[in-house]
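Report on the structure given below.
Up next is chain A:
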Amino acid sequence: MNRIRTIWRKSLNVVMLTLTGVAAFAVVGVLFFILGYLVYYGGKSLNWNFFTKLPVPVGETGGGMANAIVGSLKLLLLAALMGLPVGLIAGIYLAEFGGKTFSFVIRYTTDLLNGVPSIVMGIFAYSIVVEPVKHFSTLAGGFALGVMTIPITVRATEEFLRAIPGSLREGAMALGASKWRTIASVVLPAASGGIITGMLLALARVAGETAPLLFTAFSNQFWSPGWSQPIASLPVMIYTYAIAPYDDWHRQAWAAGLVLLGLVLLANLGCRLVMNRRGVRGV
Partner candidate 1 sequence: MERHWEHDLEELKRRILWMGSLVERAVHQAVHAVLDAEEPLAEAVLSEEDAINEMQIEIDERVQRLLALQAPMAVDLRFLLAVSRINGDLERIGDQAVNIAHSAMRVLRHPQVKPYVDLPRMSELAEGMVRDSLNALVRGDQDLAQSVLQRDDQVDRLRDQLFRELLTYMMENSSVVFSAFELVMVAKNLERIGDHATNIAEDVIYFVAGRDVRHPALDRR
Partner candidate 2 sequence: MTTEHSHAVSTKDAPVRFQISHLNFFYGAKQAVFDVNLSIPAKKVTALIGPSGCGKSTFLRTLNRMNETIRHSRVVGDIQLDGQDILSMDVVALRRRVGMVFQRPNPFPKSIYDNVAYGLRINGYKGRLDDLVEHSLRRAALWEEVKDYLHKSAFALSGGQQQRLCIARALAVDPEVLLLDEPCSALDPVTTAKIEELMFQLKDSCTMAIVTHNMQQAARASDFTAFMLDGRLIEHSETSKLFTTPHDPRTEAYITGRFG
């Protein structure tokens, strides 16, 4: 009887090990598959032109996506300026000041906001910023993306602030620091590693959002000076070029995808660097 149990136990172990191993490989495999495709197809079109030239009309070659790259960066900048401070301060409120019910409400709505489909976000931004002036603009795009960074920033800020032990706050207060002084001069610097990471990740996530931009920043063949013109961005360009019937455009779409992924990779590396240097101290 015992022998059967032992055999059963051992076979179960082997089966589960195999299953989990296969699943793990599948995950890694998918990622490498995507990367492989991007590098293979996109790498070919990555040249100096791509980074410096504007798109050229159909049929011509030698065009690039300089305006889309700059456009994405401009949009990210706006998103950061509009969304990150709001997220940071809301996170500080939740971690340091919130009462029970109010905090619960805010946290819940933040999570809901996170779950709102990005296209709905686009429509929302459309009705607020675009409709009144009947005009697509960089501002609108930045607004839409900015709002999307808020939930992640709030969560990261709150989590990392909470991770700072109360003894640190007590130490500052015992020296005569007011609550805000304590937060600004001791708690925030201590949690800065994690908070900055959260912000970088939020930005990396919205960098690739396409749907909201379709309704707000739209797109642009040319440079977009100022902030009130429609602007080109990498995700939208990928969308436009990929479904077009031109090979040259397909190649450029791959390249754009590669650049976008490169951006995400950079953001992740940045996070690691920040965490290594500043870490989550006080724990």
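Selection rule: all candidates are chains of the complex that A comes from, given by their letters.
Assume contacts are C-beta pairs under 8 Å (C-beta built on N, C-alpha and C of every residue); 3 or more make two chains touch, one makes a residue touch a chain; residues count from 1.
The structure presented is a predicted model; accordingly, all values stated were derived computationally and were not measured.
Here chain A touches, in this complex, candidate 2 (chosen among 1 or 2). Those residues of chain A whose C-beta lies close enough to touch candidate 2 in the complex are 165, 167-168, 170-178, 181, 185-186, 189-190, 281-282.
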